[in-house]
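A single protein chain has been omitted; all remaining protein chains appear in their positions.
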Amino acid sequence: MSIMSIVSILFIAGGTFFFFGATVGLIRFPDFYARMHATGKGDTLGAFLVVIGIALYNLHNGLELGSILTSIKVIFIAIFIFLANPTATHAITKGGLDAGVVPWTKEKTK
Amino acid sequence: MDTFFITTGVILGLLTLVCLYRVVAGPTVLDRIIAVGAIGNKTTAILLLMGMIFGRVEMFVDISISYALLNFIATLGAAKYFRVRKSIVPGSKYLKEKGIS
Amino acid sequence: MSFFVTFIILFVYWMVMAGKFDIFHASLGVISCLFVSYMSHDLLFKNIKSGGKIKEVVRFILYIPWLIYQIILANLHVVRLALSPNMYDLIDPHLMRFKIKIKKDISKVTFANSITLTPGTITADIIDDEFVVHALSQAVDDDLMTGEMERRVAHIFSED
Partner (left out) sequence: MIRRHEDIIIESLARFLTPFIQAFALYVLFLGHYSPGGGFQGGVLMGASFILLVIAYDIIEGKRRITEKFNIVLNATGVMVFSGTGLLCLILGGEFLDYSQLAAILPVGPEEARGLGILAVEIGVEITVAAIMVSIFLDLASAGEHEEALK
């Protein structure tokens, strides 16, 4: 167990935890705008952490050219998730707003 | 270390099943789109974990990138498609007419 | 100009993806990157201006650690809300709209995605210089109203 594998275990476990939180939020929140908050943030950070953890663990056998290039490719996925996920969140929220889904507010339930 | 990866993969798979509940039961179409997007994010991670388990990350990373790209484009397309249809929820009024908030 | 910059960026990207540095694969890379930059050279840079780009990139990279700190705060906030048993007392979703001062498209996009990633707020719409934001609880839009993030984003693209 090198330091790098311990760090990557921490990253992957943290990512799984945020995935878990996002999923619970997806089930429990009252309307789809609030569910958007759960998935848009939780999945972004969860996937980001898991992917970074895998990119780090991929290097634990020593730094060779092939494994470094593979890690760079894995980090491309992380950058892509970082860019794409908020945009998809925004697109769905705007779609809901334009389609006329009224946001759930507290006063309505009282 | 393989045990850890397998455990993480199984947990993510179970979370995918939980998301599937929202796909089936979601009141509006947009809930389903969100849940499908969440499943896609988890699948991206699961594919990479599978690559770690099989020791072929350089192969699985390509599949993972393609999956993430197609998932993103599918989400955007679905959101745009349901945006031009004005009403998703039956009986709701068009928000822009009465001003937002 | 934009053709060559696009070609160089894409060729570096291709070689990193391919990971094979012999003549055959390099020539395949040159062919496909020429093809792609011919097809979409007007997409990556709409109007290239000389200078200032490198400074913006450096400032953007310096902005990322602060953003990641905010994202972790956001996630802890969401997870705490999702896991707390009396969730319905804690959340107070509402829409809000506010005006911004930044002008450039790229700053607006960065700002909007940063808002989406930070605690309890999602950019719902951009109408010219007005942002429509869906906030999850009352405390978070006070954070947003301090305008710290907007200042930072404006600093990246030298609009302050």
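For clarity, chains are labelled A, B and C in written order, and residue numbers in each chain start from 1.
Everything below uses one rule, namely that a contact is a pair of C-beta atoms (placed from the backbone, for glycine too) under 8 Å apart; a residue touches a chain by one contact, two chains touch by 3 or more.
Everything numeric here is computed off the predicted structure, so don't read it as measured data.
K.L.:
Name every shown chain in contact with the chain that has been left out of the document.
P.N.:
A, B, C
K.L.:
If the hidden chain were put back, which residues of subunit B would touch it?
P.N.:
58-59, 62-63, 65-66, 69-70, 73, 76-77, 80, 84
K.L.:
Considering the whole complex rather than only what is displayed, give the residues of subunit A touching the chain that is not shown.
P.N.:
80, 83-84, 87, 90-91, 94
K.L.:
Considering the whole complex, not just the chains shown, which residues of subunit C touch the missing one?
P.N.:
6, 10, 13-14, 17-18, 20, 25, 28, 32-33, 35-37, 39-41, 43-44, 46, 105-106, 108-109, 112-113, 123, 126
The rule we apply is simple: only the chains that are shown with their structure count from here on.
K.L.:
Taking each chain's centre as the mean of its C-alpha atoms, which one lies nearest the mean of all protein C-alpha atoms here?
P.N.:
Going by the distance between chain centres and the overall C-alpha centre, it is A.
K.L.:
Quick one: report the Å distance separating subunit A from subunit B, using the average Cα coordinate of each chain.
P.N.:
11
K.L.:
Taking the mean of the CA coordinates per chain, how far is subunit B from subunit C in Å?
P.N.:
Averaging C-alpha atoms per chain gives centres 20 Å apart.
K.L.:
Cα centroid separation between subunit A and subunit C, in whole Å?
P.N.:
15
K.L.:
Two or more other chains in contact with one residue: find those residues in subunit A.
P.N.:
Only 22, 36, 44, 66, 69-70, 73, 87, 94, 97 qualify.
K.L.:
Which positions in subunit C are in touch with at least two other chains?
P.N.:
19, 94-95, 125, 132
K.L.:
Using the touch rule from the top, collect the residues of subunit B that touch subunit A in their complex.
P.N.:
Touch residues, subunit B against subunit A: 1, 4, 8, 11-12, 15, 18-19, 21-22, 26-28, 30-31, 33-35, 37-38, 41-42, 44-45, 48-49, 51-52, 57-58, 61-62, 64-65, 68-69, 72, 75-76, 79-80, 82-83, 85-89, 92-96, 100.
K.L.:
How about subunit A: which of its residues touch subunit B in the complex?
P.N.:
5, 9, 12-13, 15-16, 19-20, 22-23, 26-27, 32, 35-36, 39, 43-44, 46-47, 50-51, 54, 57-58, 66, 69-70, 73-74, 76-77, 80-81, 84-85, 87-88, 91-92, 94-102
K.L.:
For the complex, which residues does subunit A have touching subunit C?
P.N.:
Touch list, subunit A to subunit C: 17-18, 21-22, 24-25, 28-31, 33-34, 36-38, 40-42, 44-45, 65-66, 69-70, 72-73, 83, 86-87, 89-90, 93-94, 97, 103-106, 109.
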